[in-house]
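Before anything else, here's the structure in question.
Here the complex is missing one protein chain, while the rest keep their positions.
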Amino acid sequence: AVGFAAQAEERYGIGQPATQAEIAGWNIDIGRDGSNLPPGSGSVERGRVVFSEQCVACHGDNGQGGIGDRLVGGQGTLASAKPIRTVGSYWPYAPTLFDYIRRAMPQNAPQSLSNEDVYAVSAYILSLNGIVPQDAVLDAKSLAAIKMPNRDGFVSDPRPDVHDH
Amino acid sequence: AVGFAAQAEERYGIGQPATQAEIAGWNIDIGRDGSNLPPGSGSVERGRVVFSEQCVACHGDNGQGGIGDRLVGGQGTLASAKPIRTVGSYWPYAPTLFDYIRRAMPQNAPQSLSNEDVYAVSAYILSLNGIVPQDAVLDAKSLAAIKMPNRDGFVSDPRPDVHDH
Amino acid sequence: VAGLGGSGALAESGNNLPPNVPEWMKAPGAPMGSQPYGAPSTYEKGVIKNISKTLPQYISASGRTPLQDLDGIITPNGLFYERHHGGVPTIDPAEHRLMLHGMVDRPLVFTMDDIRRFPSQSRIHFLECSGNPVYTKPYGKTASDLVGLLSCAEWTGVPLKTVLNEAGLQAGAKWIVAEGADAAALTRSIPIEKCLDDAMLVYSQNGERLRPQQGYPLRLLVPGFEGNMNVKWLRRLKVVAEPVYSREETSKYTDPMPDGTAREFTFYMEAKSIITRPSGGQKLTAKGFQEITGIAWSGHGKIKRVEVSVDDGESWQDATLQEPVLTRALTRFRLPWHWDGTPAVIQSRAIDETGYVQPTLAELVAVRGVNSFYHNNAIWPWRIDANGEVSNAQA
Partner (left out) sequence: VAGLGGSGALAESGNNLPPNVPEWMKAPGAPMGSQPYGAPSTYEKGVIKNISKTLPQYISASGRTPLQDLDGIITPNGLFYERHHGGVPTIDPAEHRLMLHGMVDRPLVFTMDDIRRFPSQSRIHFLECSGNPVYTKPYGKTASDLVGLLSCAEWTGVPLKTVLNEAGLQAGAKWIVAEGADAAALTRSIPIEKCLDDAMLVYSQNGERLRPQQGYPLRLLVPGFEGNMNVKWLRRLKVVAEPVYSREETSKYTDPMPDGTAREFTFYMEAKSIITRPSGGQKLTAKGFQEITGIAWSGHGKIKRVEVSVDDGESWQDATLQEPVLTRALTRFRLPWHWDGTPAVIQSRAIDETGYVQPTLAELVAVRGVNSFYHNNAIWPWRIDANGEVSNAQA
């Protein structure tokens, strides 16, 4: 333990130890470097099936959008007057795709896909964006290795950004 | 107008003048001295009828109480361990009886009695308490002239009334 | 929900506990707009006003705030205490009028739109019924049973002084008779000094318009004075030279004394406090750290200090007061405590900025007897038994 101010305080002895099994079930967040990605893999091919069965109703053919966000396209538009922000054009890290789909999609049944299908549908969306080839099979290592087109597009908060009077 | 602090302030010109007719309809409060009592009168006799038709259901035979307050008795009990507070034993001013019955009773239909019937039922309740005779007829003047048994029973607020530490 | 009960034990099913994915994460929740005006969780359905089920009638009656279930100082509008004498009227604000007459230069009638055009103020103040609680047994079991005729809100309205100035007070004006537009046409006399000090005509409570139970569309607020004087559904203000001695300030809201006299015009709610957690009806489920928390208030101004005793009044420690400490508002106090699992009696006492110290019930009864009914601001101790059950130590 380190010297944070919080460390100096009294402890109350409240709460139960979290077991490794308990943590494993809930610890679903994936680092931008792919850390915590689960075992398994999925192909663009399989992803096309998953997408057509579970995603197309909201995200449209080829991920062009519907009541759910547009997922494909827009590369090269960010500096234009009509920027189109999608997984392909805007997202900085590919592992986030696995993270988000697993936790939140399909919107009507989150956390229902197998890890394999999450890899697969992630691969399919990346392939639609031309980021992986149509025969790609993604797993923890290959997903983490992807360099997204807009990885370097983010800057830290420079505010206040208008003059003070 | 006098020199209250409020007088110094700006006026906003908000609100409409209240006409005498408007005021007359709403100005129902009666002073303890009987000021603002309306014309008219009512007898104990008539009051007995009003009471039996409109009050007895809640206040009981002879005003001994029910789901409404006990209205009669209790004189001499105020300094005892079980004080009984009624119109007869506790109320300091008779005109308040007119005021309250007219504004609030019968509880199911307030402001429904004629002024005559309010005088009458007030007279009846006072007669049940032995404060006016059974043949009394009360009007503004005679109601105001009544000296209630507990008129001098009230004292001003002496608090704080327990020691400070 | 009520109390400190429950534990870390696994829920019956365990299906929602780690490592499992809780059912409420597996399907979308209620869509936006399913509650255009929100309501508490169905799991909080027990947190409602505390209303006796055995009253002879419910037209002139009261409903108490469940103080032991609440935190902080703001009472949510849905749980604000109620006391009315002719039921809760349903008033059309477009047809509601306030008449201001009597000893004024210009008698006036105001619409609600008129009232809202005046310069406004917002202030956080408590309101408390003066019969909260009575002096006689049976005392209540919970903090709400005892002092639940108490709530606190942010009120918005116009200073009464501003509206009086509009009409122009005449020489000799000493009181104002305030009258409600309810079936009791409830009437109280307010001293002119209060009317020109911090009294307000209020139309909003915690941001939104007054609730019907609190006087919609307009009420009087006389901060620190007994609840009954804060006339609801206000329709009339009559400036006069002496109080009207209405039924509500003679037959009721006067304070009987053992010698047969009664105190009249006892307006101020004196300094008071109560521990709300742990409090009657709750249960401590574990030895060790327990925060003691409660509320303190004074009609005379700000709370200066709250002292807490955990040893049946033998010794007292200063509680921490939650900032901001506001005048005539609830003040939340807290004291860290270590419960060793043995029986204890805990209690709080408030000291306000005048230096006044909240008395014991015995001290009050020694002066006022047990039939004084109103203005009981006694210290109220709670007893904790070896099982952690908390009960009224005076009962």
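Every chain is named by a letter (A, B and C) in the order it is written, and numbering of its residues begins at 1.
Note that a residue touches a chain if its C-beta (ideal position, glycine included) is under 8 Å from a C-beta of that chain, and two chains touch if they have at least 3 such contacts.
Computed from a prediction, not measured in an experiment: that's the story for all the values here.
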item	value
Missing chain: touched chains present in the view	A, B, C
Among C:Val104, C:Ala185 or C:Ile275, the residue in touch with the chain that has been omitted	C:Ala185
Residues of subunit C (touch criterion as defined above) contacting the omitted chain	1, 4-8, 11, 13, 15-18, 22, 24-44, 47-49, 51, 55, 58-59, 61-63, 69-80, 82, 84, 86-97, 99, 109-114, 116-122, 153-156, 181-183, 185, 203-204, 206-213, 216-217, 233, 235, 285-286, 289-291, 293, 322, 324, 326, 332, 334, 336
In subunit A, positions touching the absent partner	1-2, 4-7, 9, 11-12, 14-18, 22-23, 26-32, 58, 66-68, 78-79, 81, 83, 85, 87, 90-93, 96, 99-100, 103-104, 107, 110-111, 153-165
For subunit B, the residues touching the chain missing from this view	12-16, 18, 21-26, 107-112
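Everything that follows uses one rule, which is that only the chains that are shown with their structure count from here on.
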item	value
Graph class of chain-chain contacts, one of line, ring, star, complete, other	line
Interface with more contacting C-beta pairs, comparing B-C to A-C	B-C
Subunit A and subunit B, separation of their C-alpha mean positions in angstrom	76
Rounded Å distance between subunit A and subunit C, as computed from the means of their C-alpha atoms	50
Subunit B, residues touching no fewer than two other chains	none
